[in-house]
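Left out: one protein chain. Kept in place: all the others.
Labels for the chains are A, B and C, by order of writing; each one numbers its residues from 1.
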Amino acid sequence: MQTPSSSRRRCAAGGLAAILAAALLLACQKKSPEEDLLHKVEPVGSWLASLQMAGEKWAANSLPSSFLRASLSAARKEFEKADEESAKSRARPEVTVPLRRLLAEAKAAGAGLERGVEAGDRAAVARQARQLAGLRARFETLQNAGKGP
Amino acid sequence: MKKWLQLALGILTAVGGFFDMGAMATSAQAGANYRFQLLWAVAAATLIVIFLVEMSGRFAAVTKKALPDAIREHLGFTFWIVPFLVLTLSTYLVLATEIGGVCFALHLVTGLPTPLMALPVAVLAWLFLWRSTFSTIENSTSLLGLITLAFVVAAFHHRPPAGEVLRGFVPSLPGEDPLKYWAIAVSIVGAVLSPYLFYFYSSGAVEDRWDRSYVGVNRGIAALGMSFGSAVAMGGIVVAAMVLAPRGIQVDDYHQAAMMLTDAFPFWGFLLFAVSMGIACLGATLEVALAMAYSIAQTLGWNWGENLDPREDARFSSVYTGALLLASLPILFGVDPLKLTVLAMASEAAVLPFVALPFVLLMNDRKLLKEHANGWISNTVAVVVLLVSLVLTVVSIPLAFLGGGG
Amino acid sequence: MAGGKVHFELLLGRLVRDPEGARVGRILSVTAEIQGEECVVREYHLGTAALLARLGISFFGKKPRRVPWDLMDLGDPERPRLRCLASELKS
Partner (left out) sequence: MKKLDLARDVLDKLVVDREGTKMGRVDGLVIDLSGDGPPRVEAIEMGFVVLARRVHPRVERWVERLRRWSVRRTARFRVPWEKVKEVTNYHVQVDLKALETPAFDWERWLRDRFVAKVPGED
C-alpha cells in the first residue's frame, strides 16, 4: 500500500527546505567579517557570566569544587575556540585586538579562579568573580559596538 | 478507588516522557534566553499531549491491545514499516540522550568525567529492567520522580512577576533572533510530545491489565500525570528566567544549567538539581528502553511483558539489553550530552506525523472501538496535531541546525 | 494456469483491469468464509471504499466494488483481471 500523499508531502518538504536554505544563504551573505566574528564568539559572554556565578556560589559554599573545575575546563575550551576564530577572522584589528586581549584576560581569570579553589581561598575566588564581572561588562560593550553601525 | 493507584502509570509516563533530559535542556534554554515568553509552548504541548495520552489509554482499555500491536494488525505491515523504523531510530537517539542525562548527573555529584559513567549507567538500568516487574518500576519511578517538584517550589520561591508570567502564556514574537526562538519552541514541543510516549502508555495500560472500566479513570490519569510533568517543565522555565536570564547566562552546556537551583536552595540546590536530573533521566531511560522493546516485540508478535521472567520472553529482554548497550555508545565516545539532546528533540518533532497518522486512523475504527471511538473534539485535536506536526517535521531539522538550539 | 498458488499479502493493493484493459480498482480487502476445516475466498473488494471499510471508518455511503471469486482471474497474480467487463459488475 502506498500512501498517495507521501510524494506530495515530500515535495512540500523539499520546497520549504529550499526556502529555508535560501534564507540562510542570504543571512550569511549580508554579514560583515566583524559581525560574523562577534556572532561566533557570543557564547563567551554567557560563559563569563557562568564562571562569575560559579565563583560567587562556590565562595558561598553552594557548589562543590569538582563542579567548578569541570565548568572551568568547559569555559576554557570555549575561550580557546573564540581565540582561534578571532585569529583566523578577516575582521578589522579594531575588533580583533581588544577581543583577543579580553580572551587572554578571561583565561587568566579562570586560572586565578582555579588556583583559589585549589587553595580553598574563598576571598580570592570572590575577587576573581568580581574580575570576571568586569570582563563580562567589557565584552558586552564590545558586542554592542560591533552591532551598532 | 484502587484504580487511582494507576496514577503511577501517568506519572511514570510523564517523568519519562515529559520532564526528562530534553525538557531540562529546553526549559533552561527557554527561560535563560526568552524569560517567560515561551511558556505558551509548554502549555499548548501539554494540552495536546493530554488528549493523545487519553486516546492511547482509552484504546488500550477498550481493546486490550497496545498501539504498535494494533497498528500492525489493523493497518498492515506495509503501512507500519516506515513509521516503525523512524520511530525506532528516534527512540534510540532519545535513549542515548537519557543515558547521557544520568551520566551527567553522576558527573555533577562525583566530579568524574561523563563518558566514564556510560557503561555503568547502562548496566544499572539493565539490572532494573531485568530484575523488577512493571509495577515496581512504575511505583518507584513515580515516587522518586516527585523530587523534580523542587523546580516548582523554586519557581514560587523566586516570586516571579505574575503579569509577565501570564503574558508568557500568549504566543508572542521575540525582539531578536527569531530563528533561535522558534528552534527552542519546536524543541519544547518535541520534548513534550515524545512519540514513544503514547505507545509506551498504552503498553503500560496493557501490562497493568486495564479494561473498559478504566476509560473514565484514564482521563483523570492522563490529565493529572501530564499536568505534573508540565508543571515541572514550567517551573524549570521560571527558575531559569529568574536565575539565569538576569545574569546573562545562556545554556550552551549543561554545566551552565546546573546552578539553577542554588539561588532558591543555597545549600541543597546543586545536589537537588543533580538528583532530579539523575532520577528523571533514569526513569526515562527505563521507560524508553521498555518502549523500544515493546514496539519491536509487538510488531513482530513476540512474547512480551516486563512482568514475565526474562526466560519467558528472551527476545524481548534481549532487545532492551542490546538497546541499552548500543545507546550508551555515543556518550561513551564523548558526544556532548546537550548536542545529543538537541538532535534527539529535533528527531522527535520530525517523526511525530509518521506516528500520529496511524494512531489517529486507529482511534476512528468504529468496528474496533464502537462507542469509544474518537468524537469530534478528539478528532479536531488530532487533526490539529497532524497539521502542526507536519509543519514541525519540515522545519525541525533545519531549525535545529540554524537556530543552534544551544 | 489454474492450480497455481497466490500469496495473499502480495495480492493486496494490486490493480485489477477488465478484459478490455480498463482499470477497475485496487484489491484492498478480501472476504472469506470458514467452512469446517477449510477457509475459502468469497469476494474481492476493490477501491478506496474497501480500504476505509477495512479500517472501520464509515464514509458517506461510498460502497466498494465487489467481485465474486469466480469473476477474478488470478492466473498472473501481478496482473489480476476480471473475467467480465467492469460495467457488468453489480455493485
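Definition applied: a residue touches a chain if its C-beta (ideal position, glycine included) is under 8 Å from a C-beta of that chain, and two chains touch if they have at least 3 such contacts.
Quick caveat, the model's predicted, so the values are computed rather than measured.
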Contact set of the excluded chain (shown chains only): B, C
Sole residue of B:301, B:334 or B:375 that reaches the chain not shown, by the stated touch rule: B:301
Selected residue (touches chain absent from view) among B:3, B:64 or B:372: B:64
Residues from chain C at the interface with the omitted partner, ascending: 2-12, 28-35, 37-42, 54, 69-70, 74
Absent chain, residues of chain B that touch it: 64-65, 69, 72-74, 76-78, 81, 130, 300-304, 310-311, 314-315, 317-318, 321
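FYI, only the chains that are shown with their structure count from here on.
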Inter-chain centre distance, chain A versus chain B - centres from mean C-alpha coordinates, in Å: 29
Residues of chain B whose C-beta touches two or more other chains: 76, 78
Residue list for chain C, restricted to those that touch at least two other chains: 12-13
Complex interface listing, chain B residues touching chain C: 74-78, 361, 364-369
Residues of chain C defined as touching chain B within the complex: 9, 12-13, 55-58
In the complex with chain A, residue positions of chain B that touch it: 76, 78-79, 107-108, 110-111, 247-250, 252-253, 255-256, 258-259, 262, 266-267, 269-270, 390, 393-395, 398, 402
